[in-house]
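Working notes, structure below.
What you see is the complex with one protein chain gone and the rest in place.
Now for subunit A:
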Amino acid sequence: MAIEQQEDKIKIGVLALQGSFREHCSMIRRCGGEAVEIRSASQLEGCQGMIIPGGESTTMANIARRWNLFDALREFEDEGERCVWGTCAGLIFLADRIEQGAKQGGQELLGGINVDVSRNFFGSQIDSFETTIPCDIPGCSENDVKCRAIFIRAPAIKKVGENVEVLAKYYLSEEKKKEMGVDIESVVVAVKQKNLLATSFHPELTSDLRWHELFMRMSKGCKPFQSKLAKVGEDRKPEEFQPLYTHPDLPVFKDQVIADVMK
């Protein structure tokens, strides 16, 4: 189900400080939207939605702070008139509280979603995994929706506060519970709170467009962003500078040829 083409495409900014931003941009374009890489505050102008991609949350927060991006991001998010989606590291950005695993000395969050998130909940890279989970994608017409989910050093939501819609859960196996020494049946891995969406897995690393389509539907009626904070001329416009080589997207997912070759 593709979003119908409008005269003006829905403009989505993807925070491009680091991580899987190119994958998100490519998915947005495949859904018929316009994707913009965000490296400075002025590039947010006119965006109706913004994606905070997977990557290292510590790193992204560091760079964002250095470029004073946090104020712009807060302004973008605050008025509740635009949509923000965080995947993996982005979920950590959007959570109101980090329960465990934060960097020494703390790390700055955007907040907005009333949840307690636990960083690297499933363990380190060796505990990363791919699986199929049942999920509830609002507006998706299929019955019994399932999606392929890739968890990479993923965070998980252990406590969900008021006004938060749970879209997907991950049920822990007995073995996993014992290994981690926890006594909970499941953790929440996808949530929605009004205009904010967060997933602890990576739809951008799969061929599944449904999550991006959901985000496009959410952003459709949103008001394009116009900053009141940014002073004209203070923020540098991005240079129009062509690199020698434009990076093609890197799709890695289960049903790709590469997976067959690797077996």
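Please note the rule applied: a contact is a pair of C-beta atoms (placed from the backbone, for glycine too) under 8 Å apart; a residue touches a chain by one contact, two chains touch by 3 or more; residues count from 1.
Methods note: contacts and distances are computed from a predicted model.
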| item | value |
| --- | --- |
| Undepicted complex member, UniProt protein name, chosen from "Negative regulator of systemic acquired resistance SNI1", "pyridoxal 5'-phosphate synthase (glutamine hydrolyzing)", "Mediator of RNA polymerase II transcription subunit 18" or "E2 ubiquitin-conjugating enzyme" | "pyridoxal 5'-phosphate synthase (glutamine hydrolyzing)" |
| Residue among A:Lys9, A:Arg30, A:Lys159 or A:Lys176 touching the omitted chain | A:Lys176 |
| Candidates A:Glu81, A:Asp127 or A:Asp208 - the one touching the absent chain | A:Asp127 |
| Chain not shown, touching residues in subunit A | 16-23, 39, 54-56, 58-59, 62-63, 66, 88-89, 101-104, 119-120, 123-133, 150-153, 170-177, 185-186, 202, 205, 236, 238-239, 241, 243-245, 247-248, 250-254, 257-259, 261-262 |
